[in-house]
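Dumping the structure here so I can ask a few things about it.
Complex shown without one protein chain; remaining protein chains in place.
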Amino acid sequence: MAVRLFKPDHYHHTLGSHPPVLTIQPGDTVITTCVDARGFDEHDQPVTPRGNPMTGPFFIEGAEPGDTLVIKLEHLRPNRRRGWSGVLLAPNVVEPTDAGRLAQAGGYFVWDWEVDAKAGTARLNHPASPLHGLVLELEPMLGCFGVAPEGNQAISTATSGPHGGNMDYRGFREGVTVYFPVFVPGALFFLGDGHALQGDGEICGTGIEVSMEVRFSVDLIKGQKIEWPRGENEEYIFTVGNARPLDQCVQHATSEMLRWLEQRGLDTTQASLLMGQGVRYDLGNVFDPAYTMVCKMPKRLLERLLGLQTS
Amino acid sequence: MAVRLFKPDHYHHTLGSHPPVLTIQPGDTVITTCVDARGFDEHDQPVTPRGNPMTGPFFIEGAEPGDTLVIKLEHLRPNRRRGWSGVLLAPNVVEPTDAGRLAQAGGYFVWDWEVDAKAGTARLNHPASPLHGLVLELEPMLGCFGVAPEGNQAISTATSGPHGGNMDYRGFREGVTVYFPVFVPGALFFLGDGHALQGDGEICGTGIEVSMEVRFSVDLIKGQKIEWPRGENEEYIFTVGNARPLDQCVQHATSEMLRWLEQRGLDTTQASLLMGQGVRYDLGNVFDPAYTMVCKMPKRLLERLLGLQTS
Amino acid sequence: MAVRLFKPDHYHHTLGSHPPVLTIQPGDTVITTCVDARGFDEHDQPVTPRGNPMTGPFFIEGAEPGDTLVIKLEHLRPNRRRGWSGVLLAPNVVEPTDAGRLAQAGGYFVWDWEVDAKAGTARLNHPASPLHGLVLELEPMLGCFGVAPEGNQAISTATSGPHGGNMDYRGFREGVTVYFPVFVPGALFFLGDGHALQGDGEICGTGIEVSMEVRFSVDLIKGQKIEWPRGENEEYIFTVGNARPLDQCVQHATSEMLRWLEQRGLDTTQASLLMGQGVRYDLGNVFDPAYTMVCKMPKRLLERLLGLQTS
Partner (left out) sequence: MAVRLFKPDHYHHTLGSHPPVLTIQPGDTVITTCVDARGFDEHDQPVTPRGNPMTGPFFIEGAEPGDTLVIKLEHLRPNRRRGWSGVLLAPNVVEPTDAGRLAQAGGYFVWDWEVDAKAGTARLNHPASPLHGLVLELEPMLGCFGVAPEGNQAISTATSGPHGGNMDYRGFREGVTVYFPVFVPGALFFLGDGHALQGDGEICGTGIEVSMEVRFSVDLIKGQKIEWPRGENEEYIFTVGNARPLDQCVQHATSEMLRWLEQRGLDTTQASLLMGQGVRYDLGNVFDPAYTMVCKMPKRLLERLLGLQTS
């Protein structure tokens, strides 16, 4: 149950079987930092190339393929004042006939924001724009995190899969617990791509990108195999499907929720009926090569149900 | 500003240029009823074939192609006690390899619910199931409503499009205002497919289906052309994309929101930036031939922005 | 077995239950004409609005829902000299980032071709272009044809479905036999949208569009229900899936071929194995709201197989 401080001195642009930077025990807590999506650190200095550089990997002792890694995001906080975001809608999230006028509006570029972690705000810092001074409330989150993927692959931090990766889901914020399948010994956990806040879908290609200080705890569920990332917050349990098109994300997330409820003792019919009337879906990334949909079930409903069953 | 009572004596299974049942004025309020998705009325009697039978069409005086029809759902309430729902997940919302075991679990069938509109609850009425007695809270909504489509088409109430139709979005509940493009003189508004409540996606193929009493008011925005349904509730303005795959729903809903914000005076860059960090998406139907995604923008953010602009 | 001459004097822009223009018997042959996609006739005069105007519908005596309509395209020939085609790739068939430069190249416009049915050629007639004078060989085909759809729908000739419609498949040329499901009494057969030739996918939004003289014969298979259009030429039997995305077209066409082979007496395993190693797919329309994929099986392979079975 140690608290481990880790200051990164190099970063990775793929999630893969890279040499671990730290070995930790289930139950440990890690305090560390992430650079922003372009490799700028807390001093706003470039320390690694762009493209969602990852802190890690952390080797979790005892983790074996077929286990489930448990990550609780205990603390997420921007650790510098400059944030930045893409300004124009990505051409793939609008009707094809609209992509042309987006190109005419200037294509892809970014503007700065003043991030005040203490006040909990981001203020647009672009005097040339009528929106200069616009203030939004922070909702710090991690855009990209996960484990080394199956089959000795090394997969770009631009995309996502069963191992996690660049899911850009607003629900990955302070207080959430996330479950990843373990594919390699030690699981090899990576994290990065901090967003001070983000709209659903990351439809301008970025959130408000910023470096971040992070505290997370790890745990391990031995012998429990899951197929896709799962998570849990105060209100919901949820499952994550990463694929394209979104229809397929829905399929993965829905099947994973079905499996989860069945693992909790419901039969296929019970789980289906309950999902049919109680399910909620959230949208993660629709900008990257793989998109993300999240399937959520209210804990209140499941508790009520389990109550029913035991009576 | 009349209040019109209308008791239907026949129903339609397409949205098309059918003879109007009632001519109403912008500003009028209509009180009427809808049968359930299988054509059973408030006495639980079959009065028309199954398949989302529609009440209507209502002819709105003065509505011309290129206008926008405004429908406010003022009151939605189940008007009988028996509801019913599909029990098993639809084969298209799970991984293809899961479709087999759903088939083995019995395929498509429905169970009954006891709907108590006064208490605001639905209670599963299927003694053979361990879930018998499960109580869920009502969130009455309309699954299918809209106007006669473009180009003299008549489109099945099983699907959806720019004219609305079977969108199965939980947000179409009491208090919402919905905007439809007008394609034919009089707009020809239809409504039906009441759900006592429903999970996102209608992933078991139904909500808790029930007949409904409905009060709605109509208004007209002359000369304002919209491409897709829009809506508004206390917190959000929203746009609706109906298509397949979901990626394309996202494109339509996002482009329609962009157009809306531009119509309100933002330029492409301003609207994009704001959407990028402020947008939310909801999932409507993923069961029918066309799926539905909803793009939402918080009114609070837009008001703040308009404040910025005027200062 | 009559030969019927029919000269259209009005056209339809939906496939639906419109009043028949002619009642014909199974076994009859019809000689008629179609205007081009913009409603210009053999004299290059506009006689009806644009949008794939249809000749018909023809009422086939004895056709009832659940039967199969058999159409043989016996003769297809452009009946005027001016053809025209879209010039630029549609924004939805290129990468979203390419849509911008297509818009800059001028967006959607059309150029003329000189169609010489006797010589079997189309010559680009656009002196301002370096391609002026380019000669292509004719492969006359029908872009849009089919029957009145299910459930009293009337569906735009811009799209397609189980009833056929705007499939834009190069295989719908002289000599092909096409099978349509019958959804309404008399089947109500429509045809139009002649292409002097066309690339796969109709990726510039048109073939070389021209009015056409057409001779087709009709027949009826009583009591044989099919789900999607089927066809047959000298080399292949084929099935047609119309939907979006293309993945779903593949699913419909593949399932329909499986059903066809099973109806011919193969079991699921035999049909699967044979399809797995023998199947070919062609691409129809990828421009319209619904796309088209065609699943083909070589007759030679099936005959060989049937030989095996009888030995």
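Going by the order they are written in, the chains are A, B and C; count residues from 1 in each one.
Everything below uses one rule, namely that contacts are C-beta pairs under 8 Å (C-beta built on N, C-alpha and C of every residue); 3 or more make two chains touch, one makes a residue touch a chain.
This structure is a prediction, so every number in the text was calculated from the model and none was measured.
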item: Candidate in contact with the missing chain, chosen from C:31, C:47 or C:136; value: C:136
item: Residue in contact with the excluded chain [from C:201, C:229 or C:289]; value: C:201
item: Those residues of chain A which, in the complete complex, touch the missing chain; value: 13-14, 16, 51, 150-156, 158, 243-245, 248, 289
item: On chain C, residues whose C-beta touches the chain left out of the figure; value: 85-89, 92-96, 98, 101-102, 105-106, 111, 124, 129-131, 133-136, 197-208, 244-247, 250-252, 254-255, 258, 267-270, 272-283, 286, 291, 293, 301, 304-305, 308-309
item: Residues from chain B at the interface with the omitted partner, ascending; value: 90-92, 96-97, 99-104, 107, 245
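Methods note: only the chains that are shown with their structure count from here on.
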item: Same vs different contact residues, chain A with chain B, by half of numbers used; value: same
item: Gap in Å, rounded to a whole number, between the CA centres of chain C and chain B; value: 34
item: Length of the line joining the C-alpha centres of chain A and chain B, rounded to whole Å; value: 32
item: Shared-contact residues (touching 2 or more other chains) in chain A; value: 92, 96, 101-102, 245
